[in-house]
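Below is a structure I'd like to ask you about.
And then chain A:
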Amino acid sequence: MTELRPLLSLNHLSKAFAGNQVLQDFNMTIYDGEFFTLLGPSGCGKSTVLNLIAGMETADTGDIILLEQDISQIPAEQRPINTVFQSYALFPHMTVFDNVAFGLKMRKLPKAEIKQRVNEALEMVQLAHLASRKPAQLSGGQQQRVAIARAVVNRPKLLLLDESLSALDYKLRQQMQIELKRLQRKLGITFVYVTHDQEEALAMSDRVVVMNQGKIQQVGTPREIYEEPNSLFVAKFIGEINQLEGEIVSVDGQQSYEVKVEEQRWRLHAEHSFSVGDKVNVLLRPEDLRVEYIEADHPDKFLVGTIVERTYKGKTLDSLIRLSSGAELMASEFFDEDDPSFDYRPNQKVAVNWVAGWEVVLPYEA
Partner candidate 1 sequence: MARISKALYLTILMLLLYVPIFILVVNSFNASKYGIKWTGFSTKWYEKLVQNDALIQAALNSLTVSIIAATMATVIGTLAAVALYRYDFKGKKFLSGMVFVSMLTPDIVMAIALLIVFITLGISLGFISLLIAHITFCLPFVIIAVYARLNDFDKRMILAARDLGASEWRIFRLVILPLILPAVVSGWLLSFTLSLDDVIVSAFVTGPGYEILPLKVYSMVKVGVSPEVNAISTILLVVSLLIVIASQLIVRKDKTL
Partner candidate 2 sequence: MKLDRGFFKFLSIGLISSWLVLFVFFPNLLVVITSFLTRDPVDLVAAQPSIDSYARTFDWLYLQVLWDSLKMSLLATFACLLLGYPFAMAVASLSKRWQAIMLFLLIVPFWTNSLVRTYAIQFMLGKHGLINQFLLFSGIIDKPLDLLYTQFAVILGLCYILLPFMIFPLYSSLEKLDTRLYKAATDLGANSWSRFRLITIPLTLPGIVAGCLMVFLPSMGMFYIADLLGGAKNLLLGNVIKTQFLNTADWPFGSAFSVIMMLLLGAMLWLYYRATRYVSKKGGIDGADF
């Protein structure tokens, strides 16, 4: 992204339902042309944010600025924003064509233009041949595409996607992820995607905001979110992670600490600043762990434990390792057929290590 032009800013939004504060002082900026994802568990307030942007709900306080214009008082039907709904919400009594044409008809465009634009939109989602069908005659994936066409045909400034892929099965969902991404690039429309599926969020987005309990936990690129989570919540929500307890033994300088973990001392890197004696969480992604099979004595600077369980997952081999302290680690390694020692047996003694610097050290949380 060369030039970041703010398209939409949410300023100090708050919203309560029946005394239940869903959002409080919520601030966020979305840039023109990006694929932006709101990620969080259900009930985190992400759908409320979407509803506020779309105009389906009104915020208690705060404003919504779209292209330097405050739209918070503009009714939903007049906002240049369209939505692809979770359940598609296609009009069952209208044909595919009429569904897609609905928004243009509401804007009272000339018939010829409507026809042309609808056909273009259907062409784009490869459904031109089904224009005269009714939604119930289409498959789930086709319905999904109609819903997308129905929204983008209006050339919105912003396209909202509310868990739009969650109704599809796994394979179709993956295929649609790629298609959506391609479509977004082609159209240049800013997409705001809402999901609780972290894999989906990482795969599609330019930027992700992780939300919990009505608050932003972290904003960043998928890579930042995954590799540099700023809280235990984000770390755990974005994929599997191992969590070990530790204590700062000494401060070695800028972002470098000596930490006692599992009765051993380690030199670790941390974004946070700590002082001696602070309790910390050391977080390790399963795929960052290296497992080595050992006989009896263990060398220093390794976590030692025994294999409790192994799960063959095709691409990877997942091992559950119990350390001598009782803590358990999950290691996920790419399967290497050429390595005879790769297949660890249960109760096998192993040593675990990781690439220095790939750990995440955060203040201790229970």
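The criterion applied here is as follows: contacts are C-beta pairs under 8 Å (C-beta built on N, C-alpha and C of every residue); 3 or more make two chains touch, one makes a residue touch a chain; residues count from 1.
On how the list was made: all candidates are chains of the complex that A comes from, given by their letters.
Predicted model, so just to flag it, every value in this text is computed and none were measured.
As listed, 1 or 2 are all part of this complex, and the one touching chain A is 2.
Contact residues on chain A toward candidate 2 in their complex (touch as defined above): 54-56, 75-78, 81-83, 85, 87, 89-93, 95, 102-103, 106-107, 129-130, 132-134, 136-137, 150-151, 154.
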